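With one protein chain held back, the other chains of the complex are shown just where they sit.
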């Protein structure tokens, strides 16, 4: 392999890392602007979302769309999902994982109260027709305050 | 176009995206360290800043400098502007847009009280003599707490 090929590989990795981060950034944007039809397009057709041990894991576009649409219309008046601390691993040319941090602010429609979540997203992604898509998303909670769920998946802090 | 040219274009895009993100990161840094003379240099000469419907839109370096200097000296004792969720679009070789998220902490000089803002910045940028500069900045609020303004531009959440 010559130096030009190696550089091409390095460049492709940076482009992939950026595209992978953009998946969760767009997820947050479409969630916070209540655009569930756009949001579901970031996921593979048979993707799963696990929001925690108190919620049934969502499977496939119709279930993801129905559940998130319902939440954005009936549960939340407003939300703001701030993601950071991106840790991307491109495992092969067609698959990747991403762990990132989440600080999320939610206002509930019924009460007007505000709930907070500090946590992480763990994602698996696949390249589908040259676009990275999320095939698996797990939400993990480090802590919550006045949140609508009591139990969250752990971030795996050692004891 | 050969593969080397395409790689050059991809690389240039990554460099531009980084430079564009750095504009708002520097804006935050110069704001939070009270360096308005440095801050204004990130903007084009005729740039505008729209901080919300309660405030007159600032136009051009002298107005931006005067208003921000006044705020940093008289309104705020300390601030911390955390930006994330960068969504960059390079629309052509000389222009770009950026939407990013903001979580901002402010302490007021007069009372010592703390105000919070969760929101977004929407920017237009131009390349001026090979440096990206902000030509238009709009602040949007998802939510505020104990903040010095009651009404903010909306992030455009669908109802």
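As written, the chains take the letters A and B, and residue 1 is the first residue of each chain.
One rule holds in what follows: a residue touches a chain if its C-beta (ideal position, glycine included) is under 8 Å from a C-beta of that chain, and two chains touch if they have at least 3 such contacts.
Here the structure is a predicted model, which is why all the values come from computation and not from measurement.
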{"item": "Residues of chain A (touch criterion as defined above) contacting the omitted chain", "value": "3-4, 7, 10-11, 14, 17, 82, 84-87, 99, 101, 103, 118-119, 142-143, 145, 155-159"}
{"item": "Where the missing chain touches chain B, by residue", "value": "4, 7-8, 11, 14-15, 18, 22, 25-26, 28-29, 32-35, 78-84, 103, 105, 107, 114"}
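The rule is short, and it goes like this: only the chains that are shown with their structure count from here on.
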{"item": "Length of the line joining the C-alpha centres of chain A and chain B, rounded to whole Å", "value": "25"}
